[in-house]
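Only one protein chain is missing from this complex, and each of the others stays in its spot.
Here is chain A:
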Amino acid sequence: MKSIQEAQNEIIEEFSILGEDRESTIFYIMELGAQLPDFPEEEKTEENIIKGCQSKVWLTTKVDANKVVFLADSNTDITKGLISLLIRVLSGRKPEEILNADLNFIQKIGMGNIIGTQRSNGLAAMIKQMKMYALAYTAKLNA
């Protein structure tokens, strides 16, 4: 499996083809969102909603062979695309890897500028929640 940094580099490479064009970048992000695996309807609960996002984002996890697997969905396509990138980078990894991840790809693909301040806060909330899950599993595994 690729390292977190390798996974990020791959995304940066993919987006570099789109250049500075915002519209193409957004279209591509939405396409990525559409490819996210289906999120179970019964998991779309108030509990699974990430607080701090303008749009609705649901996030759940399961642990598979000591690795954290994330499942997520959103009611807006752009957000869904962003989550799909986070999942690509963070899902299926050991909790401590997730906790120590330094995520720099969002800015490097120019998404920070596109989503603006309000949505960047939402994105930060998503990352925080993913790390919180990882932390909880670390505690559980070490118990």
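The rule is short, and it goes like this: contacts are C-beta pairs under 8 Å (C-beta built on N, C-alpha and C of every residue); 3 or more make two chains touch, one makes a residue touch a chain; residues count from 1.
Going forward, contacts and distances are computed from a predicted model.
J.: Can you pick, from "Nonribosomal peptide synthetase protein VioO", "Cysteine desulfurase", "Phosphate transport system permease protein PstA" or "Transketolase", the UniProt protein name of the chain not displayed?
T.: "Cysteine desulfurase"
J.: One chain isn't shown here. Among A:76, A:120 or A:138, which residue touches it?
T.: In the complete complex, the chain left out is touched by residue A:76.
J.: I'm checking contacts with the chain that's been left out. Which of A:9, A:55 or A:138 qualifies?
T.: Reading the full complex, the residue touching the unseen chain is A:55.
J.: Out of A:12, A:99 or A:114, which touches the unshown chain?
T.: Here the residue in touch with the unshown chain is A:114.
J.: Touching the absent chain: which residues on chain A qualify?
T.: Missing-chain contacts on chain A: residues 20-23, 25-27, 30, 54-55, 75-79, 114-115.
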